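This is the structure, below, for whatever I ask next.
Here the complex is missing one protein chain, while the rest keep their positions.
Letters are used for the chains, namely A, B and C, taken in the order the chains are written, and counting of residues starts over at 1 for each.
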Amino acid sequence: MKTERSRMSRMSVSANSAFLMVLAAFLIVFPFFVSDYWIDVCVFWGINVLLGLSLNIIVGEVGLFNMGHTAFYAVGAYTAAILSQRFGINMWVLMLLSGVAAAIAGNVLTAPIMHLRGDYLLMVTVGLNEIIRITLINNPFGLTGGPNGLIVLDQFRVFGRVIQSPIDFYVLVWGCVALLLFALFRLQRSRIGRAWNYVREDAVAAESTGINTRWAKSLAFMIGAGIAGATGTIYATKMMVISPDSFTFAASVSLFAIVILGGTGSIPGVILASGAMMVLPELMRDFAQYRMLFFGLAMVLMMIFRPQGLWPSTRWSTRVKGGDAE
Amino acid sequence: MVFFLSQMVNGLTVGAVYALIALGYTMVYGVMRLINFAHGDFFMMGSYLGYTVLVTFLAAVGLPLWLVLLIATAIATLGVALLGVFVERVAYRPLRRSGRLAAVVSALGVSQFLQNAAMLIWGARFQAYPPWAAPDAAWNIGGVSVSLMQLLIIGISLMLMVGLYLFVQRTTAGTAIRATAIDHDTARLMGINVNSVITLIFIIGPALGGIAGVLLGLYYRQIHFTVGWSYGLKAFTAAILGGIGNIPGAMVGGLLLGILEMLGAGYISAAWKDVMVFGILILLLIFRPTGILGERVAEKV
Amino acid sequence: MTMAGSETAMLSLAGVSKSFGGLKAVSDFSLDIAKGSITSLIGPNGAGKTTVFNLITGIYRPDSGTMRFDGASIMSLLPHQVVETGIARTFQTLRLFENLTCFENVVAGQHCRCRAGFIACLLNTAARRREEEKAFKLAEEALRRLGIWQFRDELAKNLSYGDRRRLEIARALATVPKLLILDEPAGGLNEQESNDLMGIIRDIRDSGITVFLIEHDMRVVMGISDRVAVMEYGRKIAEGTPEEVQHNPDVIEAYLGSDEEDDEFAKAGEAR
Partner (left out) sequence: MSGSRSARLLVSLALLALLSMAQFARAAEPIRIGLQAPITGPWAYEGEMARNSVQIVADEINKAGGLLGRPVEIVLGDDQGQPQQSALVAQRMISEKVVAVVGTYGSSVNDPAAAIYERNKLVNIAYGSTAESLTTHGRKYFFRTCFRDDRQGEFFANFAADTLKAKRIAIIHDNTTFGKGLAEAARRPILAQGKAEVVFYDAITPGERDFTAILGRMGRTNPDVVYFTGYYSEAGLIIRQMRTLGIKAPFVGGNAAVNDEFIKIAGIDIAKGALMTQEPLPTDLDYPESKAFVAEYVRRHGEAPSSPWPVYAADAFKVICAAIEATKSTNSDVLMNYLHNNLKDYPGITGPISFDAVGDREGAIYLAYEVFGEGDFRPRR
């Protein structure tokens, strides 16, 4: 039993790598065979993957309930839009700035309640989402353009080439995904990633083993929010127009569902689930009216029959080379 | 002063309904540590069931109005309670050992399902309770207008809340609920059937939501399948405000939230009202993490 | 031999009190623990022993009194800061990271000894790698010392009870503590396992780590302790060598006079 389990976990790790390789191959070949439309679908898929992965740090790695993640996405998108409109700052700089702005927002607003029980944090993040959305609508100081939102004219530039066509965005977004995956991989295998998992498993034990749980939680929240904010910049340049309609509580809920349905803490899970969220509605078009009904039903059934998610989390667990045989 | 009093009356009306719905959240949370995101939709279903009964069956029968309303409320309450028990059996019970996140997502799925089911059954457009059903009487007391429906809503809600409180504090079944809320395993050792307790919770909570649904249907007339979401969110906020898991807390939280909303919209700005409500919630949690009446709850060790 | 104010005291508690809602869990508790000794804290269930541990390790903050460790006050430290100063602990009810491997469980102890921040981890700097190598080596040592190295890749939840007890001690040792606090380490162990445990604890002491433990198993207590302190109703009623304590009339009274009280209080003490 024991050895079996451990072997299985090793096999799943290789399945993870296999998944990523198949995905990479698919993504490289895909654009040569399809129209701009399908490339665009994949651009939004990639954006959702970025968001899902960023939320996964908070929900999956550390086990914090965050059901208001689009708030940080909105902070990022609006920071980029406002600064670009007023000061014409370079988009790459803005991406960094909006990431930082979202990270600060995430930290300042959740730090005081970080130590509370999970459900309170959930409620606070929901409240935060509403506060930010309503504030955007109410157009404080004429900054956010109210319900109409803001126009984003500037675009990313790479060596003078303007990122504009679907394929440009495709490369940009999936390039960011690759970078993020690499960063996550590094973090997961470091003391930070391990600390996150200790906190998720048992926060009291972690604290008593010398881990500053508050630091671990805040760091996860800041990184997750920051990535969502930076993604907001990409979204803003892709859409060219952003409005509060894109940052609703419902969007946060579906993001939350993506993470859990995919398999909490699982990177392939997030990628698969957000892909399914994009493609399934297209395929179910004929059932238009019943679509969301089935969707709700599927969520329930999925949790009953596969509570661990589409592709359950398999961590790259820390192992030591050498030593004696089992 | 007159304006202030009118706002208080309006706030109490809305708050009483929040409190009724919040009770369902708080009881389920207290016993199962589950945020039942579908609870607002039980409330919505209550509105629709009451509407259907009123429109299809009772419109023609020549019974007196109060009896008609009583029957409609009873049927809606019963229907929603059955629905609650069914949902618990199907969507929550199999997940009791699968972790809390799974249950939360399942609840979100149920909510999605119920909303869309209601849309398919009753249509995507707004429906309105028949005008003959809602008593229109209103009085003007020193400039403060008070309608019969408002009094009914406040009165019935308070009665139900006090009744529930007494039930939980004084009866054997209530003791079983309280014991289960503290610890499932200990309760089981004491010979309490935890499953029965949970079923009971899923009868009472949705039933209260169902009654609230009919009352608000009569009060506002307009009903829509999305209404459960916003009321659910507010009621859950109320439950947290008062201290989740705590029955008097849900009442206090609900009433307070209703009054806060009305004063905020009445004196400051309706557009910023929700920002204020959630802002107050966050501040409260910072300074009093367990809500107004919440006791310090031991984190499970 | 009086310990009070002694220069060899590793940990010294003076007049420490803690009450929960009017209930005095610990009152005016004073104790000095000598460097390099094994000290046991015994007493009937609900006497407040675990509360003392929770006070030392920063889970609770005392209402009054002073606590000094290695010359510095630890009154206002958070639990993880207490660990950093060199106090490691185990729990009465096991608290392992169940879904992680044994190795990962133990490496947790080294977290507070490492410094790599977000950027260093992201860039995988040489300093970070060196630091981690050292951490892994210490974790390996701890696992080997407890004789559970062969389970390193096993998930903690799959281990036998006795091995889980050992794993928790290994995790505490991996923090490289000066003082190791064990809450009923022999609880639930059979005689053979208890004997092994006694050997392990002696080894730990011999390697220079001071040990402070709560234990109900008198065979273990009398077998390894240099000194024993006895608590009843939140107070210290006796202290001395095992022999002294065994013959102390108050202690005998306390143990005979009280049947197995329900340990609800002890549980409540640990919960927060």
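Heads up, the rule we're going with is that contacts are C-beta pairs under 8 Å (C-beta built on N, C-alpha and C of every residue); 3 or more make two chains touch, one makes a residue touch a chain.
Small disclaimer: the values here were computed from a predicted structure and weren't measured.
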The omitted chain touches A, B
Among B:R96, B:R188 or B:R221, single out the residue that touches the unshown chain. B:R221
Identify the residue among B:M190, B:A271 or B:I286 that touches the chain left out of the display. B:A271
For the chain that got dropped from the picture, name the residues of chain A it touches. 11-12, 14-15, 18-19, 22, 26, 33-38, 40-41, 44, 134, 137-138, 146-149, 151, 164, 166, 238-243, 245-246, 272, 275, 279, 282-283, 285, 288-289, 291, 311-312
Residues belonging to chain B that touch the chain removed from view: 3, 6-7, 10-11, 13-14, 124-126, 128, 131, 138, 140, 145, 147, 216, 220-222, 224, 226-227, 229-230, 261-267, 269-271, 273-274
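What we mean here is this: only the chains that are shown with their structure count from here on.
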Per the C-alpha means, the centres of chain B and chain C lie apart by a whole-Å value of 48
If you look at chain C, which of its residues touch at least two other chains? 95
By residue number and range, which residues of chain B touch two or more other chains? 299, 301
Considering only the defined contacts, which chain A positions touch chain B in the complex? 59, 65, 109, 112-113, 116-120, 122-124, 126-128, 130-131, 134-135, 137-138, 204, 249, 253, 256-257, 260-261, 264, 289-290, 292-293, 295-300, 302-304, 307
As the complex stands, chain C meets chain A at residues 57, 59, 78-80, 83-84, 88-89, 91, 95-101, 103-104, 107-114, 116, 118, 121-124, 128, 132, 135-136, 140, 149-155, 158, 171-172, 175
Once bound in the complex, which stretches of chain B touch chain A? 29, 33, 35, 90-91, 94-95, 98-106, 108-117, 119-120, 233, 236-237, 240, 244, 271-272, 274-275, 278-279, 281-282, 285-286, 289, 297, 299, 301
